[in-house]
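Quick one: the structure is below, questions incoming.
Removed: one protein chain of the complex. Kept in place: all other protein chains.
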Amino acid sequence: MISAPSTPRLTLRLGRFCYLALNAAVVVFLLAPIVIVFVFALNPTPYIQFPPVGVSLRWFEKFFASRDFMNALWLSLEVAAMTTIAATLFGASAALALARGGLPGSRVITAIMLSPLMLPAILTGLALFQSYVLLDVGRPLWGLVLGHTLVSIPYVVRTTLAVLQNFDTRLEEAACNLGAGPLRTYFEVTLPLTKPGVMAGAVFAFIVSFDQFPVSLFLVSPGRETLPITLFNYLKFDLDGTIGAASVVSILLAVLVVFGLDRTVGLRSYAKL
Amino acid sequence: MNAARAGITPIAWLIAPSALLFALFFFLPMGLMAMISLLTGNPVVQPNVEFTTKYYRRILDDIYYFEVIWTTLRIGLLTTLAALLIGYPLAHLMARVRGRTAYAMLMMAVLTPMLTGIVVRTFAWMALLSDKGAINQGLIGLGLISKPLPLMYNEFSIVLGLTHIYVPYMVLTLVGVIGRIDERLEHAAQNLGASPLRAFLEVTLPLSLPGILAGSLLVFALAISAYVTPILMGGFQIMTLPMLIYQQISSSFNVGFAAALGMVLLTISLVLVIAYNRILGLVSGQRDLQ
Partner (left out) sequence: MTTRLPLNRRQFLATSAAAGIGAIAAPHIARAEAATLRITGWGGKWGQTMSSELIPAFEKEFKCKVETDSAFPYLPKLQASPRSAPVYDVLHTNSNEQWAALEMGIVEAKIDARQVPNIADVYPYAVSDKMVGVCIFTSAIGLGMRTDKGYGKISSWKDLWDRAHDGGRGGYVIPVNSLGQAFLMMSGALFGKGMTDLDAAYAAMEKLKPIKLVDFTGTMEKMILSGEVGLAVIHDSGILRYDGQNQPTTFVAPSEGVLSLEQVLTLTPGTKVRELANAYVNYMLRPNVQKTLAESVWYSPANSKVKLDDKYNEKLLTTPEKVAKLIQPDWKWYNARKDEIDSRVNRIFRA
């Protein structure tokens, strides 16, 4: 039975307009600071000033000429790459075990796996630093990667679990019915369909590691600092556009990464399953 | 029925590497911190330490610390609400949009802020909100105000900065969930006479509830642990728990007290995770979407 008259065309048009306008506002909100950063990176004055007085590449020159920044950028990329691989391996396998392994108390274990998100990362960093001191290993690179991996694993677990739990298990059952053994089912049905969730987690892991600050604070050693630490320290002494230049470079890297992912995996795929 | 449902399968062993990693490098260090919160000193470097509850007593005795905890929670709640209100429309659009390019562009808009870096983004907000920043100078230039608005160094700027950083997390969590809601359900509702708004409110929104809760929990957990943004945006006049912890470590050198505060924060968070799990179980009646 038809219960109510359908909405008049104008209201529909208005509604759609509001919807799009709202989204446009959100995008502006997300991107406004980025635009500011670009403006900063190009404004020659060495402090916050509006309106900008001109266009200059001096901060980019300073950024690229600075050995500290270049080393930091390179180190951040290295650490982020290693962390992504480690977090993905650990996290995806854990998620698989939690979703399909029939472990007792899997809810508690999941909560535990997610707990590095909850604790202030500065405590995690300090605790790890203390542990390294105990083990007498100093502040090695693997220690830093380990710290990053710990705080990145929750993301991979989350996204992979989300995929696995909303999985249409009838697909696996169909494979079984067609005669595939459990192992083959996992490799040829479950894993390929889980891939988008894992990739989403990997993207998060990369971003979290690249942008990680409090854990790195205690675990970096002199001369081998990650970019956020170098930037934060730089902010203490110099509030100039070099920070803007650094971020513009990061953004361009980000765009590359996103494009790359879209071409290879297809970002679309982990939206609809 | 899926054979895995019957009991522990060999796949369960895959948990081993993570379990080992967590045991060695998360629980042991955390256990160390928990211990430190109950000792007079750091057992790793000091010879004579004794058991004490003075740090916890200090928290309980002074109402100031409850205020700090409440401020932290309040900022977390406001940020989560803001992130939800801002992030949901965008997630909805991204889940429903047709073109691949449009989707990629929206994804770019979402991911780019995340990759800019927390320090730089906060700095950008400083450039926007401070007295000499873009907004105030723009408004003064247009003659709309004569004195700069106090947009920075208060709770507003902290929530704004945190929301900006965490909206992408909310969006990315929601996109997946909304995307999985079959559009035909909405169409069916509209065919039965509901307006698009009603279809949304009575079909889509309830079905996306697990995603809303998942995203909210994530943003809340991150917001109450945040410290770079509150420091840079709040000018230290707003004190959150992570800031206090950092202050205790870096300038009061009081690791024991910092550890105690950290344990308080961890406990709050764990309580929230458990509560969330319960609520989700009640609300959706399906497996939890952690």
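The first chain written gets the first letter, and so on, giving A and B; residue counts start at 1 in each chain.
Following the convention adopted for this analysis, a residue touches a chain if its C-beta (ideal position, glycine included) is under 8 Å from a C-beta of that chain, and two chains touch if they have at least 3 such contacts.
For clarity, every value in this text was computed on a predicted model and none was experimentally measured.
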Which residue of B:130, B:195 or B:229 touches the chain not shown here: B:130
Selected from A:172, A:211 or A:225 as touching the chain missing from the view: A:225
Absent chain, residues of chain B that touch it: 42, 44-45, 62, 64, 130-132, 147-148, 153-155, 231, 234-239, 247, 249-255
Hidden partner interface residues of chain A, rising order: 46-49, 126, 129-130, 133, 136, 217-218, 220-223, 225, 229, 233-239
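Please note the rule applied: only the chains that are shown with their structure count from here on.
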Euclidean distance of C-alpha centroids - chain A vs chain B, Å: 14
Chain A partner contacts - residues on chain B that touch it in the complex: 2-9, 11-15, 17-19, 21-22, 25-26, 28-30, 32-33, 42, 44-45, 86-87, 89-90, 93-95, 100, 103-104, 106-121, 123-128, 130, 132-134, 137-138, 141, 164, 167-168, 172, 175-176, 179-180, 190, 192-197, 214, 218, 221-222, 225, 227-228, 241-242, 245-246, 249, 255, 258-259, 262, 265-266, 269-270, 273-274, 277, 287-290
Chain A to chain B touching residues, read off their complex: 2-7, 11-12, 15, 19-20, 22-23, 26-27, 29-34, 36-37, 40, 48-51, 89-91, 93-94, 96-98, 100-104, 107, 109-124, 126-128, 130-131, 133-134, 146, 149-150, 153, 157-159, 161-163, 165-166, 169, 172-173, 176, 182, 186, 200, 203-204, 207, 210-211, 213-214, 227-228, 231-232, 235, 243-244, 246-247, 250-251, 253-255, 257-259, 262, 267-268, 270-273
